[in-house]
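Here the complex is missing a single protein chain, while all its other protein chains stay put.
Coming up: chain A.
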Amino acid sequence: MLSYILKRLAIAIPTLLLLIIISFVLMHSAPGGPFTAERELPPQVLANLNEKYGLSDPLWMQVGNYVWGIVTAFDFGPSFVYKDRTVNEIIAQGFPITLTYGLLSFAIAVLVGVSLGVAAATRHNSPLDYAAVGVSIGAQVLPNFVMAPILVLIFTLWLRWLPGGGWQGPEYWIMPVIALSTSFMASIARITRSSMLEVLTSNHIRTARAKGLPERKVILRHALKPAMLPVISYLGPAFVAMITGSVVVDIYFSTGGIGKAFVDSALNRDYAVMMGVTILVGALTIFFNLVVDILYGWIDPKIRY
């Protein structure tokens, strides 16, 4: 197990480096720099600015310095637009918010999705089953950017129950979490249902029933664990998609997470912040995939490392 984790880490580090290098090169080969503005700067000022931010060094040296700063001091450098703020500060401001609604959405998507899927599978072809399938098919075409305006229309404009945006207390969390979790909940419910149906016909379930175990125990103890395998392999991509979705949530609900930092920096050409967020998201993705792989190995003893 340990050697497996180490092996996965050995892949993770070059991946992260590759991501850093790709985004760095992309950004520096693009036409127009961070100081390209409506009003041309005098050449001397521009040269001084480039000197200060290290933009006049050769590219390999810039990449090297950047990576060195991250590895040794976890320092993503200064922002190119906000002169008095570092990338670390900007990310530290938004990240807890993203983490709060992200984790809540994730937990709700998994809990509700799995329960719905199990309920549908154990009552196969009942009205509940059809309802669950119907809901999950419907929710598949309701990604976050579709859910967000619909929710605002219903709960803010028509019913006037919830605030339309901001981040001041738990009532501000409700709509972002629903918008972010709906389509994932639907997919998880669908996957759980079909894999549960398959597991329920297998031999070890027949054995468990034959020896007289109560149905609840059969489902929770013996069927749920193997049925979770396809769900777990879906969690990796779902996590990435959810982080991506935080961009929409941040913009539409003005929640102020890192998605907002990313889009703002993209529009301002604040290279440093863009790279910081991209690398952070990449690192999270890699870490999460590692967790998913380990979970997978823990549940399925057939997997050899």
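Note that in this section a residue touches a chain if its C-beta (ideal position, glycine included) is under 8 Å from a C-beta of that chain, and two chains touch if they have at least 3 such contacts; residues count from 1.
The rule is short, and it goes like this: contacts and distances are computed from a predicted model.
A chain of this complex does not appear here, and its UniProt-recorded name among "Oligopeptide transport system permease protein OppC", "Outer membrane lipid asymmetry maintenance protein MlaD", "Iron-sulfur cluster assembly ATPase protein SufC" or "Peptidyl-Lys metalloendopeptidase" is "Oligopeptide transport system permease protein OppC".
Looking at A:Leu55, A:Ala208, A:Ala223 or A:Val248, the residue that reaches the missing chain in the full complex is A:Val248. Shown as candidates are A:Ile5, A:Met27 or A:Ile174; the residue that touches the absent chain is A:Met27. The omitted chain makes contact with just one of the residues A:Gly94, A:Gly113 or A:Gly282: A:Gly282. Contact with the chain not shown here comes from a single listed residue; of A:Val146, A:Leu162, A:Leu224 or A:Leu295, that residue is A:Val146.
Summarising the interface, chain A meets the missing chain with residues 11-12, 14-15, 18-19, 22-23, 26-27, 30-31, 137, 140-143, 145-146, 148-150, 152-153, 157, 240, 243-244, 247-248, 251-252, 262-263, 266-267, 269, 274, 277-278, 281-282, 285-286, 289.
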